[in-house]
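Other chains dropped; remaining ones untouched in position.
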Amino acid sequence: MSSAVATPPAPAGTPLTKKILTADHPTWCPGCGDFAVLASFYRVLEKLQYPHEKIVTFAGIGCSSRFPYFVNTHGGHFIHGRALPFAAGISLGNDELHVFVFGGDGDGFSIGGNHLTHTARKNVRLTYVIMDNSVYGLTKKQTSPTSPIGFKSKTDPWGAIDQPINPMRTLLNSGATFVARSHATQVNHMTEMMLRAARHDGFSVVEILSECVEFFEGAFDAAVPRKGGTWTLIDEKKNDHSPEDAQRHDPTDEVAAFKLAGQAWPGAFGVFYENKSRATKNALEADLIRKAKERTKGAADLALLQSTFAKMR
Amino acid sequence: MVSPNTPETPGGTERSSVAPRSIKDVVIRLAGNSQDGIQAVGGFLARLAGRSEQDVMTYMTIPSTISGGPSIFQVRMGTGDILSAGDRADMLVAFYQHSYDAHVSSLRPGGVLLYDSDHVKPVEEDRRFTSVACPITSATVEALGGTAKDKGKNMFVLGLIARIFDLDVAKLTTLIRERFAGKNEDIVRNALLGFDAGYAWPQNNLRDLFYRFEAIDQAVARSGRPQITLDGNSAIAYGFIAAGVRYGAGYPITPWSSIMETLRTELPKYGGIFVQCEDEIASISTALGFSYTGSVAITGSAGPGLSLKMEALSWATMAEMPIVVVNVQRGGPSTGMPTNVEQSDLMQAIYGSHGDTPRVVLAPKNVEDCFYTAMEAVRIAREYSTPVLLLTDQGLSSRIEAFDEPDLPKLMIDAKVDRSERSADFKPYPLDRVTRHAPAGSRIASGKYPTVTGLEHDELGHPTGSPKLHAQMNAKRREKIKALAATLPAPEHSGEAEGDVLLVTWGSNWGPGREALARVQAAGIKGGHMHIRHVHPLPNGLEAVFARYRRIVVAELNDEGVYGFGQLALMLRARLANPAIVSVCKTDGLTFKVSELVAGIARHIGHAALLESVGTARPSPLAAR
């Protein structure tokens, strides 16, 4: 097996650059929105400068879920729709890691929808990025839970008829403590949102509208000014007691966030909700351990099990 | 109030004057409702046996109603190896009429029928047993005084039994005090009052039902360590802890839940975490995430939940991620018979996932072995970077046995996560060596970080569509399991080394199997018994052993299937293509009776006399001589 080496590796302090972080060449179709998400993510990591070995990128299955192959960090991909509980294991198993999960709208809202809710309500510390293209990309154009009514896919050749989910409401309801929305054509905004999500102490999620040029061209043009769309940023409350501030969005206000999520398409972009006070699952479990150790006076493992067995005589 | 079958004993006579009769072991069945606390009686007896260097084994049924309802607890205790909970009872304590009606048939001729005469009216004409009418309810109420109602009946019965079998009252009293330690002092007092009343009752009413277990044969080597008394699920949970498992995840289901409940309660003391997830898929996913961080994690369930884990298990094989998955088998298919025992998940354990997924399946033989198998499962998962399934069953899960305390200082594993830096040539999936993942957090000298994946991949974990690599990696995953097989010890094999019949068992059929062999041998038949703990891959070298017997009878608690073979028998036939391999199967939700095994063997080897002998019930050792 690979053993620890005597010769020093690249010094631990070497700054992380895009070059270092780049792994394989992405296999996405030319023009796919996911390229821009990847580019922004490199920038996020450049800004964060976490120790290289402590970054983990994981994913489910889908075009978007190929993400980890293109990022040179620990990581990989799991099965379709189940990346979140897997990532919860990573985060809780080693509290020092910085865990990023990537996936698509099908992976996250269809097969994986329930894991989203339960990982989020527990507030496991990790950052989840949903690259929503409103279609199943990898399997070549079936209706996804975010496909709008009327979208013509291979499973709805006459146009989709089922009401799609509202991603922002779903994320807000999940119990996530940081919920933001961005667009793959807005690299700076994406970078900012992912950066804030990464810095959030808890379960943070960013939904990024990322166009599938192959199977749903133009899906998100309504938010792209150069294609005649409107790009509306959420004006966040500054708490400066100014009269304008009263009009601004308070990201701690669930009802306001819910309303915002109900706006007409293409809606607004930015941070919908942020709750900095809820304890993470990581902290809660650490607390259980601390209390248990207090009760057992920090007894060593062997002594603990021996005393348990002694009670069974 | 003594039944016509027992001689009147004039009150006041000193009972100690009667000498106890010596017996080797006894099977006592307590039949009542689950509220009656009969499990507690069984528990006390089991722990007493443990502290007396005696052997013990229990068996219980769980009512099909949600809470409450008829329930039994059966305990067999005595001197020497107790291998099964006993086909039939030597003593039946019947609390209610329904208890009597349902269970009197389980009593061996000459056995003791002790019934609560406040509730039960036995069939008068039935003279097969020593019937003892005892007003359990009213005597208890009288002993405890008005308020207690009949809550102390179980302790009264414990006292009765203690007197009849001359048990160690000092030890029992200590056990009672320990059990209720921390509870209201009234509770302890009531318990002891009930016990004492029960203990005193025979003295005045049936002096000569008086037995004592044979002295322990000091020649039989004991470890010198004290015995501990626990159930199979607890043994597994503590086995994991001893093996260094600190992380796990699960979702409740009968009869698996108590493993997760124990780990959830215990792990924080050891600095670990057990997560209750939203379902079984999330559970195995979370456990695999834990394993990915460098410490082998565990999950588990029963049948329906295992079915849900099959996709992620396939990932574990492909990604070569270690994990241990417990299946506490119960009656299937589907929701089936959730509180009954069965061994019908073996083929799924081996083959339930899509694709070629070589993996490891272990099955403990008794409660003690639950502990050691749990430890072994973790070791194999770690060493071979593979998923391991641990197949236990509903019978073992709740059965209480006493066994020598494991030698913890020797056994306990301190599983430190290796996050040391990996050398520049590190590959997660080397073709020529077993995978050793570099857990996240480990630096890689090359600066190239590894990918862990469910797609077919090259040595670095990058996805590949290469036909050659797929074939090579499939071979790699298969060969490491074959390498493990080569290291496995020969299965436990007792009796004659050749002969008419080899009885093969797995899982909890070990005990009945051993007793069945003794009976077969007693009938003058040359036979052996092999017990297989490593059910997949099978140990090497079975061909030679099997070849020495005329018939190989594989006994298992599953259906004979469309081809007439149980699941292990099917695998043995597939591997060895030996037509002498035949099956004894049943799926009635109950453990094998020794007599069923003997009958099955007799039928397969065409031994009429043996078959006939099974029909005749042997009298109880308690029978008046």
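Here the chain labels run A and B in written order, and each chain numbers its own residues starting at 1.
As a convention for this text, a contact is a pair of C-beta atoms (placed from the backbone, for glycine too) under 8 Å apart; a residue touches a chain by one contact, two chains touch by 3 or more.
In this text the structure is predicted, and so the values were computed from the model without any measurement.
When only one copy of each protein chain is drawn, what copy numbers apply to the whole complex in this file?
The complex described by this file is made up as A x2, B x2.
The criterion applied here is as follows: only the chains that are shown with their structure count from here on.
Please report how many Å separate the Cα centroid of chain A from that of chain B, as a whole number.
So the centre of chain A lies 44 Å away from the centre of chain B.
Which residues of chain B touch chain A once you look at their complex with the stated criterion?
Chain B residues touching chain A: 47, 50-51, 226-230, 238, 241-242, 247, 249, 266, 268-273, 275, 277-279, 281-283, 285-295, 297, 311-312, 315, 319, 405-406, 408-409, 412, 414, 417, 420-427, 433-434, 436, 438-455, 461-463.
Which stretch or stretches of chain A touch chain B in the complex?
Residues in contact with chain B: 1-5, 7, 9-10, 12, 20, 23-24, 52-54, 56, 61, 68-69, 72-79, 82, 84-94, 96-97, 114-115, 117-118, 285, 288-289, 291-293, 295-296, 299, 301-302, 304-306, 308-309, 312-313.
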